[in-house]
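Missing here: one protein chain of the complex. Every other protein chain is in place.
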Amino acid sequence: MSSAGPPQGAAPTGGAARSAVRGGQASVSSPFRIPVRVYYEDTDAAGVVYYANYLKFMERARTEWLAAIGFPLAEFERAYGVVFVVHRCEIDFRQPARLNDALMVSVEVLDRGASRLVARQEVLRDDVLLTEARVTLACVDAARFRPVRMPAPLARRLEIAA
Amino acid sequence: MSSAGPPQGAAPTGGAARSAVRGGQASVSSPFRIPVRVYYEDTDAAGVVYYANYLKFMERARTEWLAAIGFPLAEFERAYGVVFVVHRCEIDFRQPARLNDALMVSVEVLDRGASRLVARQEVLRDDVLLTEARVTLACVDAARFRPVRMPAPLARRLEIAA
Amino acid sequence: MSSAGPPQGAAPTGGAARSAVRGGQASVSSPFRIPVRVYYEDTDAAGVVYYANYLKFMERARTEWLAAIGFPLAEFERAYGVVFVVHRCEIDFRQPARLNDALMVSVEVLDRGASRLVARQEVLRDDVLLTEARVTLACVDAARFRPVRMPAPLARRLEIAA
Partner (left out) sequence: MSSAGPPQGAAPTGGAARSAVRGGQASVSSPFRIPVRVYYEDTDAAGVVYYANYLKFMERARTEWLAAIGFPLAEFERAYGVVFVVHRCEIDFRQPARLNDALMVSVEVLDRGASRLVARQEVLRDDVLLTEARVTLACVDAARFRPVRMPAPLARRLEIAA
């Protein structure tokens, strides 16, 4: 194999998170962001990113953010029997992203409660805001999808008052 | 924004290619590979990566490889009016990938002609081969999808005899 | 080929629209709906429909509704050089849909202007509301994605005042 080596500059999806996971040092109050490259799979016949796919990009950013603050998704479900589901999403599509674009996708916690999180998310290209969303997540039990309190370690990490 | 910083270790999708692009130094004859993280979007209700999505991972690897040898996709189509399409794909699904897996996806050119490429591609997790494919690509004109000779600069880069 | 025959009862994606297209008789003011079957491709490892995929279902319903009132998508772009893009989407995910569910997806025009439409869309299973959305569409030119007035025949069909 030709060695890939450590990427520099715009490191695509999740690179940042992966390193951050080690220390779990990412901030829970300031925006977190990951790079996302636009591939053919993301586009449609109008020549732009298909609108539902921005939600995929945003979920990647949330996943990497959770990992970065110390809660990798797979372990999370195994350890606590809960998952986060999107409860509500308000999304504005301002300008289209196109094939091969190098995007940045951010997540910032706006509000948090015992069983829910509200996040602001943005998709940017060269600091131009293409898409923005307000996403409400609910913590639910993995079997029945009923709202439950977040696991205590995560609540503490998010500084949610008991 | 909290700084993402240079990712270390397994840098997800395309990181390798991005750095390699600068010099266009990637080899055209030895395997090239990129890391891919498995997100919810990639999985299905059986708890594993949905079979069609491995083809997405493989196309990301091919795209980054083309960029790495100096032919970023978007410019390629604009400059030459051609695109690569998959003509045939033989794919073996040996073991399933799962949520949050850190995969490596490789591409290696097996054969090349005036208007086609044959590549071997693998999806690995910790050096275990999960999926492997033999993919035949055709260079076609972007308007009518008829086979055409590859642009001369790419043919030279791939060391295809005239 | 074993004959498929005319489907009865819950006919999946678009069946309704297809027949309606012939006469272009669908109402522009009352809800229109299509059946959608949930396949593995639509689900994720949490065992439910992946959240972004509801937007796909909703777009299928809008497409079939446009066809049903006499404006099949492909001809539309060719004839007028315009496309509809989603400008804003507010979506509430109330209950999850699961593998093999037989869903109904509706579209109802709430508001219309010279270059935009606002629609209410619902996803139902056995008359239980699973997901609902308010979607704002903009009519844009296909080349630059700038808002333009809807083509006159469509504006007339939608009874938009000149």
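Note that the chains take the letters A, B and C in the order they are written out, and that residue 1 is the start of every chain.
In the analysis below, contacts are C-beta pairs under 8 Å (C-beta built on N, C-alpha and C of every residue); 3 or more make two chains touch, one makes a residue touch a chain.
Keep in mind that this is a model prediction, so the values were computed, not measured.
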| item | value |
| --- | --- |
| Left-out chain, listing which of the shown chains it touches | A, B, C |
| Selected residue (touches chain absent from view) among C:K56, C:H87 or C:R112 | C:K56 |
| Missing-chain contacts mapped onto chain A | 40-41, 43-48, 50, 52, 98-99 |
| Chain B residues touching the omitted chain (full complex) | 46, 48, 51-53, 55-56, 59, 83, 85-93, 95-96, 142, 145 |
| Touching residues on chain C - with respect to the absent chain | 1-2, 4-20, 26-27, 30-35, 37, 39-41, 56, 59-60, 63, 72-74, 98-100, 106 |
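Keep this in mind: only the chains that are shown with their structure count from here on.
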| item | value |
| --- | --- |
| Between chain B and chain C, centroid-to-centroid distance (C-alpha), Å | 34 |
| Centre-of-Cα separation between chain C and chain A, whole angstrom | 28 |
| Residues of chain C engaged with two or more neighbouring chains | 46, 48, 52 |
